[in-house]
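First the structure, then my questions, so here it is.
Up next, chain A:
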Amino acid sequence: MSFLTGTDMYGGYGGGDILRGCAVAVDKGEIVVMVGPNGAGKSTAMKALFGMVRLRQGEVRLAGQAITHLSPQSRVRRGMAFVPQTGNIFTTMTVQENLEMGAFLRRDDISESMERVFGLFPALGEKRRQTAGELSGGQRQQVAIGRALMTQPAVLMLDEPTAGVAPIVMDELFDRILEIRQAGIAVLMVEQNARQALAIADRGFVLVTGENRFTDSGRALLANPEVRRSFLGG
Partner candidate 1 sequence: MSGNARAAIGFGVVAAALLSIGLGQSWSVSLAVLNLCLISAVMALGVNIQWGYAGLFNVGTMAFAALGGLAAVVVSQPPVHEAVSAGGASLLLAAGAACLTVALISLACRRLPAGALRTIAVVLAALAGYFSIGAFFNPAVEAIEAVDPSSTGYLGGLGLPIVMSWAVGGLFAAGAAWAIGRVALGLRADYFAIATLGISEIVIAVLKNEDWLARGVKNVTGLDRPVPYEIGLQRADWFQDLVHSLHRDTLTGLTETESAALLRELVVGASSIFVKLCYAGLFAAVLLVVLLLSERALRSPWGRMMRAIRDNETAAEALGKDVYRRHMQVFVLGSAVVGVAGAMLVTLDGQFTPTSYIPLRFTFLIWVMVIVGGSGNNLGAVLGGFIVWLSWIEAEPVALWAVATLTAAMPPDDPFRVHLVEAAAHVRPILMGVILLLVMRFTPRGVVPETVGRQRPLSS
Partner candidate 2 sequence: MEVDVVNAMVLLANFVVVPALAYGSQLALGALGITLVYGILRFANFSHGDLMAFGTMVVILLTWQLQAWDIGLGFLPTALLALPLGIAATIAVGLAADRAVFRFYRLRRSAPMVLAIASVGVMFVLNGVVRVVIGPDDRSFSDGARYLINAREFKSLTGLAEGLSIRTSQVLTLALAVIAVAVLFWFLRRTRAGKAMRAYSDNEDLALLSGVEPDRVVLLTWAIAASLAAIAGTLYGLDKSFQPFTYFQLLLPMFAAAIVGGIGQPHGAIAGGFLVAFSEIALTYPYKKFLGYLLPDDMRPVGLVQLLSTDYKLSVSFVILVVVLLWRPTGLFRGRIS
């Protein structure tokens, strides 16, 4: 049993089901990537794991405990962190204040965590007093990830972290995500840039119409001719 698992998930935003029996699992110190065509339910699956989408059926377990009916806030308290695709920073607050807000629930000294984030993203350290809304797209994503890391999470979930950033910035961001894995954090990602993401992934799930189509190691999925043809553009 993996650290965080979602099994047999059915559900959506009212109306019809978007998820139809999809299952996801991620372990500590592992990068898991969800890929698939538009509308496959990748983001929905991630939100379901985080409690932002109600499940009609299925179960979510964290460290062996069922958390299916917990609110997102209580999942944060239990060590899950989520970086939404949009609106993932406080644009009118400074970089430092964004990180402080990430640690809002913590009562202990947060300076060490903050220095660790600044170590991971040195650019943020230089701009800690700047308003986050004034930063570039890549730096905003760094703030968003940094904010999520401030909770000292066991699981970090990223919804398309490289959407709309330049290719060079994307590579840089993936390098940082590899570093985060090194710290023993479970990383679950939804990615549009499937090729690059699978290249750093320990495991990958290919989702189609709310169901798992392929599950394998990242390398194997990249090598799989059917996956290449249908989902990676040849």
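As a working rule, a contact is a pair of C-beta atoms (placed from the backbone, for glycine too) under 8 Å apart; a residue touches a chain by one contact, two chains touch by 3 or more; residues count from 1.
Per the selection procedure, all candidates are chains of the complex that A comes from, given by their letters.
Note that the structure is predicted; figures quoted are calculated from it, not measured.
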Practice item. Check 1 or 2 against chain A and report the one that touches it in the complex. Key: 2
Study note, to complete from the structure: candidate 2 partner, complex, touching residues on chain A are 72-73, 76-77, 82, 84, 87-93, 97, 100-102, 104-105, 131, 133, 147
